[in-house]
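Let me begin by handing over the structure; questions about it come next.
One chain of protein is taken out of this complex; the other chains stay put.
First chain written, first letter: the chains are A, B and C, and each begins at residue 1.
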Amino acid sequence: MRSGINDFAFKLASVNGTGSASSSILLMQAIFRMGVPVSGKNLFPSNIQGLPTWYEIRVNKDGYTARAPQYDLMVAMNAQTYARDVAEVRSGGYLVYDSTWPLDPDLFRDDVTFIGVPLARLCNENFQGARERILVKNIACAGVLIALLNIDEEIVEQLLDEKFSKKKALRDSNTKALQLGRNFVRENYSCPLPFHLEKMDGNKDKMLIDGNSMAALGAIYAGATVAAWYPITPATSVMDNFKSYADKFRKDKETGESNFIFIQAEDELAAIGMVIGASWNGARSFTSTSGPGISLMNELLGLAYYAEIPAVIVDVQRVGPSTGMPTRTQQGDILECAYASHGDTKHILLFAANPSECFDFTVRAFDLAEQFQTPVFMLSDLDIGMNDWVTPKVKWDDNYRPNRGLVLTAEQLEAMPKFHRYLPEEGTNVPARTLPGIHPNGAFFTRGSGHNKYGGYTEVPAEYQEVMDRLLLKHKEAAKSVPPAEIVKRPGATVGIISLGGCDPAVREAADIASKEGNPTDYMRIRAFPFGEEVEKFLADHEYCFIVEQNRDAQLRTLLLLETNVAKEKLRSVLNYSGFPLSARTVLDAIAAQVEELDAVNR
Amino acid sequence: MRSGINDFAFKLASVNGTGSASSSILLMQAIFRMGVPVSGKNLFPSNIQGLPTWYEIRVNKDGYTARAPQYDLMVAMNAQTYARDVAEVRSGGYLVYDSTWPLDPDLFRDDVTFIGVPLARLCNENFQGARERILVKNIACAGVLIALLNIDEEIVEQLLDEKFSKKKALRDSNTKALQLGRNFVRENYSCPLPFHLEKMDGNKDKMLIDGNSMAALGAIYAGATVAAWYPITPATSVMDNFKSYADKFRKDKETGESNFIFIQAEDELAAIGMVIGASWNGARSFTSTSGPGISLMNELLGLAYYAEIPAVIVDVQRVGPSTGMPTRTQQGDILECAYASHGDTKHILLFAANPSECFDFTVRAFDLAEQFQTPVFMLSDLDIGMNDWVTPKVKWDDNYRPNRGLVLTAEQLEAMPKFHRYLPEEGTNVPARTLPGIHPNGAFFTRGSGHNKYGGYTEVPAEYQEVMDRLLLKHKEAAKSVPPAEIVKRPGATVGIISLGGCDPAVREAADIASKEGNPTDYMRIRAFPFGEEVEKFLADHEYCFIVEQNRDAQLRTLLLLETNVAKEKLRSVLNYSGFPLSARTVLDAIAAQVEELDAVNR
Amino acid sequence: MPSIVKPRVAHPSLKRNDVGLTVRDYEGQMSTLCAGCGHDSITAGITRALWELSIPPHMIAKMSGIGCSSKTPTYFVNGAHGFNSAHGRMPAIATGANAANKELTYVGVSGDGDSLSIGLGHLCHAIRRNLKMLYVIENNGVYGLTKGQFSASADVGTKSKKGEVNLMAPIDPVMLALSIGATFVARSFSGDKEQLVPILKAALSHRGLALVDVISPCVTFNDHEGSTRSYIYTRQHLHEATESNFVPPAREIVAEIARQGGTNVTMHDGSVIHFSRVPDNYDVSDRKAAMDYIREHPAEVVTGILYADESVPEMHEMNKTPSTALAHLPYEKLCPGSAILDKLQASYR
Partner (left out) sequence: MPSIVKPRVAHPSLKRNDVGLTVRDYEGQMSTLCAGCGHDSITAGITRALWELSIPPHMIAKMSGIGCSSKTPTYFVNGAHGFNSAHGRMPAIATGANAANKELTYVGVSGDGDSLSIGLGHLCHAIRRNLKMLYVIENNGVYGLTKGQFSASADVGTKSKKGEVNLMAPIDPVMLALSIGATFVARSFSGDKEQLVPILKAALSHRGLALVDVISPCVTFNDHEGSTRSYIYTRQHLHEATESNFVPPAREIVAEIARQGGTNVTMHDGSVIHFSRVPDNYDVSDRKAAMDYIREHPAEVVTGILYADESVPEMHEMNKTPSTALAHLPYEKLCPGSAILDKLQASYR
């Protein structure tokens, strides 16, 4: 199988609140700096302290970064989950456990090598105080892995130097702990393991970062000045990061003034209200939230749609319905976002597939929202948003200027006899807007109630319909401006795979494997709604398509079915809604099962 | 054309807040009591006083009660809208105006007969005080119509007797006003007009009532005890009526105690929260609202879906999006209700087509909500909910007992070693629930967060999925219990018309006309979602189907496309989203245009 | 929300304010409220106050929710920007608008339903943020637009048009605002323009959020059984069109509240409200005294500026934003540029 040099996966089982995620990230960073493609999935519970938590790390020299299907090495540091953790190691794999206490003999497996390290004892002997002991145990454990997996020690030391540049004492105890772990395994086991790391050059022009940081950075670069939000996992760190970056990059050096405002709203209804108010007034404004927040924003999203007010919503999806599993990933808000609010509405959605795209698409979301004067959703999910990904560095064009859409200037207004808010130029679907305070001629009255193309209140059917019809055309028109689907063709392929967002790495890997196995497929990654012509063409060109997505009800398939000309029978679903990131195996197995089924029918 | 005895339409144009609706209803009631099928559409503005308002009345001996396409007689009492109103009279028709002041000669039409009645002068001469004069003017106007249309005077007198049985003075001035109007036209014009009324026996077993009253009555008969709501047009009168009926029928004669509770919530989020809390606790509980309320209820609807708590929502639809046109009708909440809330959800919807069904379906909504432990939406709309319809009297079976679904009794619990909330019996999809306080063994913990089939908190993929998969099956299973689609077949028909709710009268009339013109069509009226087998069959059996509905985005078509096996090309849309009730003409014209298009393609 | 264009007759003799405009220039569309509605009097007061303060119309942002009261921004200052938003959400939308552009004058108009029920949370949090705006609650004790349900400000014992009696303790926006740290709180009566206009002007000049609770009688739904004979006509018959179908002609209630001893005002329903004014020596800077004064006069509606504190920073001051509108900052000031991005990205390893 896959195990070998720079190609394996391991998992750390621990208890949350102990700082284990920090040491896992330390390892990931070290591997990244060794030039080895790596991915990490933090599987954490919805509480603050004391419950099982896992960190999965996969290294893959070919750059496959989807979740690994099985583990070569398990670091089982949580007695509560031993049994489960032991069971998850692949046959022939290894398991590290804390041998301070004897392991229940029932848990041993013949086909797995058990590596006992008395971590607690080592730490207790060498450190004082409960607090410190908990912390250093994780570092000692990292030391164990350095030895077993041949992680570059110099890099680790350098990382610790950077981390603790100003905290000498901490730096020292970290080194000590690291050595305790490392030395113990080196002395007692043969190191490294058969699968391990070797420096390579696989991360050129890449960085290791999470999607929420990149979305936040996108908002900074897009020129967002008003951020309004209500805390919710897994969207909170979008705003945490926005605030940090803004504090760093948006404070006037001379005056100390903030060229942004950051508002923690009282709830999500208020947050979207603030975004709408600010956008109405000409600021680039956004919010970030997750499923429950989208539900609460429903009413005002309809107002923004109908009154044609830009709004950017970063939706970092988690598992629904209701509170669901707040710390697990899913793509379950697609339909809720596409048609949010009562009455006839359609919104623009962008589907980011990785942190780099979180940046790009957040910037584009602002442009699209202003160009089309409507809410735009930037959808990511917990996996993309909160896990660190090896992702291409983004390029910034210093010539970029925001596309503010049709906004009349004071000069234009001065020259205008009368401004009509909802009257686009002949043959176009987006009317010009004005910003309050710019010019007396620009004043108009905004309302969510029935209005005609002049902006006046109406209850006259034809006048109401005229505006509604244009809104539909406007949405259609946006298809030409949103990021087109990304299409990868393979010679001989008749079947297509369609997917979106964070499924991308698993689907790519699956397609590569299938291709190697003699089953080439074409691949289309949807990046936005409304769908462009390339989507129609891809659908038309394939006999059938597998739609891979992470929800129960095939929401992307639904959207394709409704909003393209594709025939129903063409679209087959591959669904994963476990809450865990997708693996290539899941995709391959599901497709294989369906192909068999199809063959059976055709036979 | 259609005009003639017991087959014509007239319209009264007035200003709201003057009491004109009352006199229009008086006329409708009189016509109803004459045994003539009649329908009335109140087209009123979204304010309280002083804006244009219209009342359309159609009489049709064959029982066609859809909105009339054109008017034989216009009563133009609003100077503000004269021009519009004059233009709407059919060629050869009549117009009544107040000749106290001269009419602008520009408004005259050669092909319309103008009947001037100096109503203001007559009233000013005969009555004192501004208040009374405004009121009696409407009655005088009714007198005019009595004469012109041959409305039975005895019946009108009787109605006034009933209305003012305790207010002699008012009664007298009403009679006087009525006579003023009647006598003036009798003396100055030849009465009645060529089209007019004659007694018949067309309203047997029928009554004249609005859908909101009937929905309220349904809730009373279903045994609802907790009503929670927030005022919103056009749903308010559901609760107004529920309160009136409950005060009448639910107060204990001896103790004066109320066997219900009626809570005006602080908003719609609270209203649905209260319904969920009360249902959780075993009461039959409901709310009524319209589009904006549904949007606000989104989050908690997901909670009820996922935690499997019954809830009944009467959604009286109005024109969206956003505030839209609150006093106009639409079927724009279908999708919002079907998939309300973030994450994967599916709800049960019932589509009432007339006031009688509002009663039946409200009762059934409670049964279904408890049987399937899930939210059930009873959808009607402003036209059904607020207009008076000639509708069949409903029958009540005194043997009816609420279907409370699977609720464990104290005895059952006593005999049970352990109760597991989400564990249905083998082969079924609905688990038993318990009501708080019934028995110690029944206690359980309800949560909107991830849970396994035992009701315990979980973040384990398989456990989460197991419950989610069952919820999907449960929803499917409900197809067998909801009201089946109503299907009308015509020999030789290859094309089907599909519609729902308040479109029914117009579609039936259109189908009859088409049939007479040699184009027989089959007709299926969808009455619920999820769809039953009869829906699949109808779709399968027809070459193509026209789906007639009142919204821009073809929401019923969407639902059919998604939730049946039908091929896309089969479904063609006929959309009306003007805010006014549908007329047969609109349906016929739209179908004709599409048939021509289809023929062109096939040629 | 329907609006009827008002004939605009130019009176060359009309007084002009500092920006050269007459009071007619601060008027709006013709009101479509019921004749005699208190809200129309408030509209007149707001019109006057804005004119007297010489605020250029296009520098005014009129914000409202949904309700009869919330319709009124259409009826003043046609030349201002207006936003008739969604029920209860005005404070949130105004917060965003204000955040984006501090240069405008924000006039928020809301109802007691809009602000004390569905929008209560937003109101309280706008107060906490001390958003610079005039926040008028046109308080009639009912939901006018949805036809007469009690609002949360209805007094215990009030009878609705349907004959229901309210038993729940009212939420008094003044006490509520005082208890959560509001920096400007006033109360007035729609019928007393002499008092209302100066209060509105003071409120418009306040540093942060100025809450003005204006008692504003609803002609149509403040009536109770028996008070007005003609009502019986519409109330009588159970089976009645749900449209409120007759509104008796009524006149605006006007009364100047006397400085000494206050004034009894008879409402449309015949009930009498005793309005009083805070005494001349009243200390507007003492929050506790304000609450005490109101509690000590339970039988009257105390009017006037009840509390004002100019020392508390408003939202922008708390957030140290620049003096120009955020919305109008040049993009060059906002984008850190490619060099910084490259550097930053280089650190993510």
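One rule holds for everything that comes next: a contact is a pair of C-beta atoms (placed from the backbone, for glycine too) under 8 Å apart; a residue touches a chain by one contact, two chains touch by 3 or more.
Since this is a predicted model, take the numbers as computed values, not measurements.
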Among shown chains, those touching the left-out chain: A, B, C
Options A:35, A:292 or A:436, residue touching the unrepresented chain: A:292
Touch with the omitted chain, as defined above, among A:10, A:44, A:280 or A:580: A:44
Listed residues C:125, C:147 or C:277, member touching the removed chain: C:125
Selected from A:13, A:135, A:338 or A:408 as touching the chain missing from the view: A:135
Which of B:270, B:495 or B:575 contacts the chain that the document leaves out: B:270
Chain not shown, touching residues in chain A: 16-22, 24-25, 42, 44-51, 53, 130-132, 134-135, 163-164, 167, 170, 209-210, 212-213, 230-234, 236-237, 240, 243-244, 264, 266-268, 292, 322-323, 386, 388
For chain B, residues in touch with the removed chain: 29, 32-33, 203, 207-209, 213, 217, 220-221, 223-226, 228, 249-250, 252, 255-263, 265-267, 269-271, 273-283, 285, 299-300, 303, 393-398, 400-402, 435-440, 442-449, 456-457, 459
Footprint left on chain C by the chain that the document does not show: 117-121, 124-125, 127-130, 152, 167-172, 175-176, 178-181, 239, 287-288, 291-292, 295, 312-313, 318, 347-348
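Everything that follows uses one rule, which is that only the chains that are shown with their structure count from here on.
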Euclidean distance of C-alpha centroids - chain A vs chain B, Å: 44
Chain B-chain C separation of Cα centroids, rounded to whole Å: 36
Interface hub residues of chain B, defined as touching at least two other chains: 45-46, 292, 322-323
Junction residues of chain C, two or more chains touched: 1-2, 86
